[in-house]
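Yeah, one chain of the complex is gone here, protein chain that is, but the others are all in their spots.
Coming up: chain A.
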Amino acid sequence: MNTPSTGLSIRAFVVLFIVVLGLFLLNLGLGSVTIPIDEVAKILLGQTVENEAWQNIILKIRLPRTITAVLVGAALSVGGLQMQTLFRNPLAGPSVLGITAGASLGVAAIMLAAGSATTAFAIRSLGIGSSWLIVLASSVGAFLVLLIILAISYRIRDNVVMLIVGIMVANITIAVVSIWQYFSDPEQIQEYILWTFGSLGGVTTHQLGVLGGIVGGGILATFLLSKTLNALLLGEDYAQSMGLNIRRSRMLIIFVTSVLAGAITGFCGPIGFVGIAVPHLTRSFLNTSDHRLLIPSCVLVGAILMLFCDIISQVPGSTTVLPVNAITAMIGSPIVIWIIVKRRNLKSSF
């Protein structure tokens, strides 16, 4: 897959990386209190600054949130990329196929099984042990939904039908969650609804280590699957004829995607549209289908999109904070519409 444009790709990487860095600093500086970029840089480099409050805001609140934004963007984008390749469906993505809904159900189920009157927010504040529990529950939920989708995809090869099935599976899981909500106290419902808005700010420094490890591991695993994903570009029959073990590859891809989407959903709530939109933006930016280039660039583009959404959701200069899920939907949906309009033939838009 050595296209002659390797030099071009390196330049693209450098540009993307600089944009990520810029938005990262901007995200730290902007918010209800605006902190100058040079002060932000000083704080990050460990130098003392006059305003101690700024130091606390940056290190204790904004830095974890900004790192979370990068992790969320990277993980969901890479997960979406894998699913688009596996299902050969340009509209596949964690939120569309009901994977995030499955992850939500996993989180909800754990709370029911525990029998305690807790919600995701309450469990999240328990510490590291329970954060693994959340990741496990939401990943298992995501994995189960993906298995159902995969089983159905064997019988139906039609892209649009697959999407409808995904939406229906998502509806079933949402229905189960809403039955649970119906029997819960109003305060819990309120907290659950807050969780579904998506939040990048709820991840503590300890949990950030867990999340960072999982996302890093998941992205590394995906990168190791590059050759497999490239072979799958031509469809499973071709991939098998080239000696690929289809069953094992499929399970690996689903496992990695579930863990990535599950961990993010568990910690930050269901965040939509990043997973579908970013792989397409990346493909049109780099003009390639080679996963060895696409995976690292999806990480960067995903981080850019999520940082950008986070900056907007903070409404710089005001004390208002908008739900981040609403912002990703407002930016992501037009991108998805643009994909459908631009490429009339969905099947060839990889």
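Following the convention adopted for this analysis, contacts are C-beta pairs under 8 Å (C-beta built on N, C-alpha and C of every residue); 3 or more make two chains touch, one makes a residue touch a chain; residues count from 1.
Quick note on the criterion: contacts and distances are computed from a predicted model.
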item: Protein name, per the UniProt record, of whichever chain is missing from view ("Sarcosine oxidase subunit delta", "Formate hydrogenlyase", "Anti-anti-sigma factor" or "Iron complex transport system ATP-binding protein"); value: "Iron complex transport system ATP-binding protein"
item: From A:8, A:193 or A:224, residue that would touch the chain that is not displayed; value: A:224
item: Selected residue (touches chain absent from view) among A:82, A:138, A:288 or A:314; value: A:288
item: Per the touch definition above, residue among A:32, A:178 or A:245 touching the missing chain; value: A:245
item: Contact footprint on chain A, counting only the chain that is left out; value: 1-4, 88, 224, 226-227, 230-231, 233-235, 237-238, 240-245, 283, 287-290, 292, 343, 347-350
